[in-house]
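Okay, structure first, notes after.
Here the complex is missing a single protein chain, while all its other protein chains stay put.
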Amino acid sequence: MTTSRQLTRPKALAGLGLVGFVLLLGLVGPLLAPYGPLEQIEGANLVGPSPSHWLGTDEVNRDVLSRTLSGIRLDLLVVFVAVPVGAAIGVLTGLLTAWWNVADVLTQRIFDVVLAFPTLIFAIALSAFIGPGVWTIAIVIVALEIPVFGRLVRTSVRTVREMPYVEAAQVAGAGPLWVLRRHVLPNSLEPLTVQLAVSMSVAVFIEAAMSFLGIGVQAPNPSLGSLIKDGTTLMYDAPFLALGPLALVLVLVLGLLLISQSLSEAHRD
Amino acid sequence: MLSYLVRRIPSAVGVLFAASFLIFLMLRLIPGDPVDALAGQDATQESRDAIRADLGLDKPFWSQYVSWLGGLFRLDLGQSYRIGGDVGDLLRNGALNTVVLTVAALLIALVLALVTSLVAVIRDSRWLNAALNAVNTIGLALPTFASGLLLVLVFAVVFPLLPSGGTPPEGYLARPDISVQYLLLPAFCLALPVWAGLSRFLTEALRSQLRQPYITTARAAGVSRTRLVVRHALPNALPSAVTVLGIQVGTLLGGAVLVEQIFTWPGLGSLIELAISGRDYPVVQVLLLLSVAVFVVTQLLTDVLQAWLDPRIRIGGAR
Partner (left out) sequence: MTDPVGSTEETGTRDVLTIEGLAISFAQPRPAVNDISVSIRQGEVLALVGESGSGKSMTARAVLGLLPPGARASGSIRFHDQELLGLSERELSQVRGRRIAMVFQEPQTALNPVRTIGWQLREVLRAHGSISRRDARARALALLEQVEIPEPERRIDHYPHQLSGGQKQRVVLALALANEPELLLADEPTTALDVTVQAEILTLLRRIRENTGTSILLITHNMGVVAEVADRVVVLRQGDVVESGGTAELFRAPEHAYTRQLLDSVLTLPEAGDYVHSVPGPEAPAEHPALSYESVSVAYGSSRRGRAFPAVTQVSLDLAPGEVLGLVGESGSGKTTLGRLAAGLVPLAGGTVRLDGEDLFAASAARRRELGRDLAFVHQDPEASLDPRMSVGASIREPLDIHRVGTPAERAARVAELLEAVRLPAEVARRRPRELSGGQRQRIAMARALVLKPRLMIADEPTSALDVSVQADVLALFRDLQKEFGFACVFISHDLAVVNSVADRVAVLRHGEVVESGPVAQVFGTPSHPYTQRLLAAVPVPDPSRRTTEQVVEANRRRAG
C-alpha cells in the first residue's frame, strides 16, 4: 500500500487535521493576534479568560492568546525544519556508509556514542556548552535525528540488499549507487515516514521540556514550552495561563502520533 | 552464555570512553577562558588561580584528559565551585533518591504494561482495546511535565490526598506507608510514558506471536486461549520487549530531570538542572558521564537478558 493511500484512512485523516490546524494557526495566527506578543496592556494584570482576552493576560500584562499564537512558530520551526534537516542528513549518511564495511562500522560507532546519551540529557548537555536559545533547540534536534535516521536507513539497506531483486540487478551489473537509488531508498520510505512522524512528536516534547527547564527559548520571547513554564509558576493563582499552550502541545503531538500509528498499522497489514 | 557477555563488553567500554572524551572535549571548546565560565564573572583572582591550578589548565590537553579520567577511576570526582563541596558527596546525596524514584517507576511501568497488554490480548474485546488504545495514546502524547502538573493539581490541590512534592521526611524505611505516599505521584508520572510505550509494543508483539504457526499447533491440540497467550506467546514476545524496555530506560533518565523538578525531589535530576543553570561544569561532566554509563550498562544487561530468554541464542544453533 502506498503512503498516500495510508494517509486517507480515518485515523490518519484525524491526525493530519490536528497537525494542519496547528500549522495553520502558526502561519496565519500572528496576523490575527489582537496584540503583539511582547505588548504590555495597561490595566490587564492576570485577567482571566474573557471576550477581550480569550486566554487571559499574564503577570506583566501581556495577552496570552497573542503570545501563544506567536509561540507556535518556534515549534513549527523545530518540527517542520529541524527534524527534516536532521532526517535528511541521517538518511544520506546511513545510505552512503551502510554499503561499505569500514565506513559503516565507523559511523555506527559514532551513532552508538550519541545515542548512548538519554535524549533529554543530551539536550541538556549540548545547551550547557553552547548556551540556551532557539538555535540550541534546533541544533539539539538535528544532532539527535541524524543517528536515529542513520540507524533506520542502515537496517533497510542491510535488509533490501539481500532481496532477490537486488541480487538480480547486481548480477546484471548494477553498482552500489544504482542499487541504493533505485531499490533501497524507494523501499525504505515507509519506515522512514513513520519515524519522521514519531521524531516530530518527540521534537515538540524536547522543545517544551527544554524551555520548561529554562535552557530553550529565553524570556521574553514565547514558545509553547516557555508559556507552559510561565503558567506553571503561577499555577495556584492563575491556572488558566498554561491551558492554551498545553492544549496546543497536546493537539500537535496527538496529531503526529495518530499519523505515525496509522502509517505503521498500514505498513504491518 | 558468559562468552556472549564478554563479547559485548569491549564495545560498551569503547562507547563509554568515547563519551567521556566527547564530554571532556565539549568543556574545552567553550568559547573564552573556561576559568571565567567555571568561576563566574565576579570571582576573585585567588579563586581563579586555584581553579586553574586544580584543573591543570596549563598542561597539554591530553594530560588534562588523562588526569581527569584517572580521578574518575580513583573516585575522586573533583570539586564543585558553585554549589559547593565535593562532587562525590553531592552525587551520593542525590543518587539514593533518584534510584528509588526510577526503580519504582520502572516497576510500576513493567507491572502495568504486563497486566494491560495480557488482559487486552486475552479478552480481545473491541471496546476494551479501544479504551486501552486511547489511554495509551494519551500517555504517549502527554508531555511529562504536563502529566506531572495535572497529577499535582488533581491529587494534591483539588483532592488533597497525597503530598505535592518532596521526599519522605524520615527516610524511606522508617515509615514505609508514608514513603509510598510521597513516592506514588512522581513515580507514576515518570512511569506513564514508559508504560504507554511498553504496553503498546508488548500488545502488538503478543498479537503477532498469536499469528505464528506454532500457536495454531497448540490451538489445534486444544490449549485454551489464556494459556496460549500467557504460556506460549508471552515467552516468545519477552526477548524483544526486554530490548524496548532497555531503550525506555533512556526516557526514564531524561524524564527524571523533569519529574524531580516538578515534585521538588532532591535527586540527580534536580542536581544536573541546578548545575547547568549555575554553569557548574565539574558536576555536569560527571553527571553526564554517569547517565551514559547507566544507559550503556542497561543495554548490556538487556542484551544478556534477551539472549538468556531465547534458547536459540542461549544454547546455540547446533543440532
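As written, the chains take the letters A and B, and residue 1 is the first residue of each chain.
Convention: a residue touches a chain if its C-beta (ideal position, glycine included) is under 8 Å from a C-beta of that chain, and two chains touch if they have at least 3 such contacts.
Since the structure is predicted, the reported quantities are computational estimates derived from the model, not experimental observations.
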Residue in contact with the excluded chain [from B:20, B:236 or B:251]: B:236
Missing-partner contacts on subunit B, residue numbers: 212-214, 216-225, 227, 231-232, 235-236, 309-312, 315, 317-319
Interface residues of subunit A (partner: the chain not displayed): 163-175, 178, 182-183, 186-187
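As a convention for this text, only the chains that are shown with their structure count from here on.
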Length of the line joining the C-alpha centres of subunit A and subunit B, rounded to whole Å: 22
Complex contacts: residues of subunit B adjacent to subunit A: 11, 14-16, 18-19, 22-23, 26-27, 29-30, 137-138, 140-146, 149, 153, 157, 249-255, 257-258, 261, 272-273, 276-277, 279, 281, 284, 288, 291-292, 295-296, 299
Residue numbers on subunit A that touch subunit B, as the complex places them: 109, 112-113, 116-121, 124-125, 127-129, 201, 204-205, 208-209, 212-215, 228, 232, 235-236, 239, 242, 246, 249-250, 253-254, 257-258, 261
